[in-house]
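Shown next, in structure tokens, is the structure this report addresses.
A single protein chain has been omitted from the complex, and every remaining protein chain is retained in its original position.
Chain nomenclature is as follows: A, B and C, assigned in order of appearance, with residue numbering initiated at 1 for each chain independently.
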Amino acid sequence: MKLKYSVFLGNVGHCFDRYCTEYSKPFSLEELFSRVTTIKNIQAVDLVMSRDMMEKKEEIRKLLAQTKLEVGSLAVDTFANPLYRKGSLSSTDENVRMQAIRDAKEVIDFAAEIGCGIVTLWPGQDGYDYIFAADYIKERQLFADGVEELCRYNPEITITLEYKIKEPRTHSYISTVGATLLMIEKIGLPNLGVALDYGHAALGYETPAEAVAMCKMYGDRLKHIHINDNYRLWDDDMIVGTVHTLEFLEFFYWLKRTGYNGYLVIDQFPYREDGRDAVAESALWLDALQEAAETIDGKEVEAVIAKRDGVAASRYMRKLLFGRKMQ
Amino acid sequence: MKLKYSVFLGNVGHCFDRYCTEYSKPFSLEELFSRVTTIKNIQAVDLVMSRDMMEKKEEIRKLLAQTKLEVGSLAVDTFANPLYRKGSLSSTDENVRMQAIRDAKEVIDFAAEIGCGIVTLWPGQDGYDYIFAADYIKERQLFADGVEELCRYNPEITITLEYKIKEPRTHSYISTVGATLLMIEKIGLPNLGVALDYGHAALGYETPAEAVAMCKMYGDRLKHIHINDNYRLWDDDMIVGTVHTLEFLEFFYWLKRTGYNGYLVIDQFPYREDGRDAVAESALWLDALQEAAETIDGKEVEAVIAKRDGVAASRYMRKLLFGRKMQ
Amino acid sequence: MKLKYSVFLGNVGHCFDRYCTEYSKPFSLEELFSRVTTIKNIQAVDLVMSRDMMEKKEEIRKLLAQTKLEVGSLAVDTFANPLYRKGSLSSTDENVRMQAIRDAKEVIDFAAEIGCGIVTLWPGQDGYDYIFAADYIKERQLFADGVEELCRYNPEITITLEYKIKEPRTHSYISTVGATLLMIEKIGLPNLGVALDYGHAALGYETPAEAVAMCKMYGDRLKHIHINDNYRLWDDDMIVGTVHTLEFLEFFYWLKRTGYNGYLVIDQFPYREDGRDAVAESALWLDALQEAAETIDGKEVEAVIAKRDGVAASRYMRKLLFGRKMQ
Partner (left out) sequence: MKLKYSVFLGNVGHCFDRYCTEYSKPFSLEELFSRVTTIKNIQAVDLVMSRDMMEKKEEIRKLLAQTKLEVGSLAVDTFANPLYRKGSLSSTDENVRMQAIRDAKEVIDFAAEIGCGIVTLWPGQDGYDYIFAADYIKERQLFADGVEELCRYNPEITITLEYKIKEPRTHSYISTVGATLLMIEKIGLPNLGVALDYGHAALGYETPAEAVAMCKMYGDRLKHIHINDNYRLWDDDMIVGTVHTLEFLEFFYWLKRTGYNGYLVIDQFPYREDGRDAVAESALWLDALQEAAETIDGKEVEAVIAKRDGVAASRYMRKLLFGRKMQ
């Protein structure tokens, strides 16, 4: 079973970093949608609903209708809006926190309107940079309270939390798969889950397949997946498959084993590449990697896993990749 | 309030690594106890109850009586015994797993006998090295089941789980503060807690003070602390205070704020130093750092923290360290 | 002897990252200069000579005269100009490379005009992101050739190379102190040196004091220093002294021992702080840390170092920080 692909709309456009603001030229909303449609194996878009985007709801509805693209998820902008530069739902500034909740509810409403069942929170600014600059308990609790309020606001919409150990803050509250599942467990509502970003997992020294397994184990909470690649020490947001190979195969195997059937959302920062082409590359890699993962025979791999032996695992991976006979 | 110090008995002895087995000469049990007594601000020892140590229970009792040293905690040897080289409580080999449970129960019994209320599990071998070599759900569940059984075995003894993201396995199951508290939350028994190793927290890119806060927030689970220092990228197990300074001050502040009153257990690997002297150094650093942390005024620091501002935090830390007037 | 401070002019202004472009409001050139003058222990500015800044040479001259600020160094903009997004001096696109050389020569000329003896090259875009996307030999050689041409262009101006292991590229050519000194050694010209960024050294798992020593040893090449702080795993560009303490003391000791008498250039990214206040904090930390380092007695520290012993080093550091009597 092949999983469907979505892409963050902005990924086919331009991007910037902390040094250079104009690696390439920006595109209009219409151009971005149009560029996505040229990538034939992508069926959906994920949209970051910034204030600017919220004002273009009509245009978005129109472009979705025209392009027949589905919506993987709507993301609340709690990271690009400077109001949230020191935190959104975790903010101890009550005005800021209430605004974050209002922003999120508006996104939830729009999701309901357009028939999108998932709203993603990536709390990139909810954390801290310096020690002696955060009330770790109070702020984490405020964040959890906010999430709970959003879940209760519309039980039909699933809120997904995207964890990442750092950046833009030097330390994030929603940092690891364990910390995220713990908060979800304590909130205890059914319409709350994890948005697992493959690169974030790798950055946090997690084995992505194990993160998938933990989401399954602790409440079947995996509801959305962002995908990209990196060198493990930073969220490089590269084209899928250009660094890792075998770990993707294990990842897809565990997705199948645990019954994940949501989207794979391409989420990368092609600073120096053509955004559309970089996304198309990732989609082709996903095809190739998923196809390779499909050759995994359930009984065989379970027998290998059951051995808990590096040599057996190595032999199996070698076969998977090169189809060689075993010595 | 100054916290009391314990030390892993072996720390005053010799150590080895994967290249060199004889950095220095080994000491007898009696010599180790005797060496600890020469460090006047250390009141207790933590003991790793290997098979060999279990056979010396009488001698241990005698040496404890002679030296008047308390026991901070007994640790079950689930990492040096080669039987557990592929896992102890998480082992899918039923014989191995049952033996691990029996070993742990014997240690619990001995703890009860000698009036030590804490038994520590550091599941260093419970994890995996290669992908496709672990059933992440089954093995984690087996581990949790084992822990639950041990907690129920003697409700008077608190079992503490010591997490570490890696080593000796390339990936550990009990990896981060979040994953550990999640397992504890699910087991839900009162005599289960966290043994927080400062260096393990740093290695996992956690802020140790935040880990303390999380333990408080999720069930008041911090029951034991191991202390040492490192360069953040490996569990270097160095003398306390030789790398970090300010983070220790924040750590001690949060320990006080959350009411921790257990031991600080010195836990280091002085490969090339005299073990006794290296431990004595850590104890003196702990005195100095705790004394400096004692100068933290609760109201003042809370006002600083409440600002959530790097400049305010910086100014406060500068004052804390150098007592300078603010510009 | 207290070293003088400079600051990158933009540091007292606003900054942005790859998510948020407007953490705070921008300032005019005049405002930036004015803000620097409010920090009384800063005597100089370092200027990134972007195209935009090159068009303001007159205004810069005027503001320098008005404020009486010295110029620590002029930096060539080879990282923010999108023309160089795939490399400047290492570019295999001859037009791009020639433009980079012309840009640098213009900066050298301006440096000569204003009596600034140092021009800094931070080749942030000279590197690669993906494997199979760089001719490692050809591009490195082109870079070296460009540097040589710049050194020969005006022997009165010292060119300093600022190394950094990564970012904005996932891999930089001028990556470590060793690789940088090697290139300098091969070029072999006297007016070529290292601009050591403390945070870059820490990011590359270098001990900053050892990097200073290596620069001394291999040709006395340390000519400029950027200073900031970070958590070792990313170039967090934080306020000096908010993470590390003792390593700064060793760093200042080795600067003195090797006779460095250039500037300490504050170089940070205060995303969420007031830029001016964050710089002022760093300057105060530098005062305090340098003052503490001044208490280092040469004979005593050399005797400690000569022991090559962790316990002796620990005891010395403890004394340095807390002035305690040794046990």
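Just so we're on the same page, a contact is a pair of C-beta atoms (placed from the backbone, for glycine too) under 8 Å apart; a residue touches a chain by one contact, two chains touch by 3 or more.
Predicted model, so just to flag it, every value in this text is computed and none were measured.
Asks: Write down which of C:Gly87, C:Gly124 or C:Gly262 is the residue touching the left-out chain.
Replies: Selected residue, touching the omitted chain: C:Gly87.
Asks: Using the definition of touch stated at the top, determine which of A:Ile239, A:Val265 or A:Val301 touches the missing chain.
Replies: Per the contact definition at the top, the residue touching the missing chain is A:Ile239.
Asks: Which candidate, B:Lys86, B:Lys216 or B:Arg276, sits in contact with the chain we can't see?
Replies: Touching the chain that is not displayed is residue B:Lys86.
Asks: What residue numbers in chain A mark contact with the hidden partner chain?
Replies: Here the touching residues of chain A are 205, 231-233, 238-239, 241-247, 270, 272-274, 277-278, 280-281, 284-285, 288, 292, 309-311, 313-315, 317-318, 321-322, 324, 327.
Asks: Since one chain isn't shown, list which residues of chain C touch it in the complete complex.
Replies: Chain C touches the missing chain through residues 86-87, 92, 128-137, 140-141, 165-166, 171, 175-182, 185-186, 204-205, 207, 209-210, 213-214, 216-218, 246-247, 250, 254, 301-302, 304-310, 312-314, 316-317.
Asks: Touching residues of chain B against the unshown chain: what are they?
Replies: Interface residues of chain B facing the absent chain: 15-24, 79-82, 85-86, 124-125, 129-131, 166-168, 170, 231, 233-234, 236, 238-239, 242, 269, 271-272.
Note that in this section only the chains that are shown with their structure count from here on.
Asks: What is the chain whose Cα centre is as far as it gets from that of chain C?
Replies: B
Asks: Report the inter-centroid distance (CA atoms only) between chain A and chain B in whole Å.
Replies: Centre-to-centre distance between chain A and chain B: 34 Å.
Asks: Between chain B and chain C, what distance separates the C-alpha centroids? Give it in angstrom.
Replies: Using C-alpha averages as centres, the distance is 39 Å.
Asks: Going through chain C residue by residue, note those that touch at least 2 other chains and give them in order.
Replies: In chain C, 231, 233, 238-239, 242, 272 touch at least two other chains.
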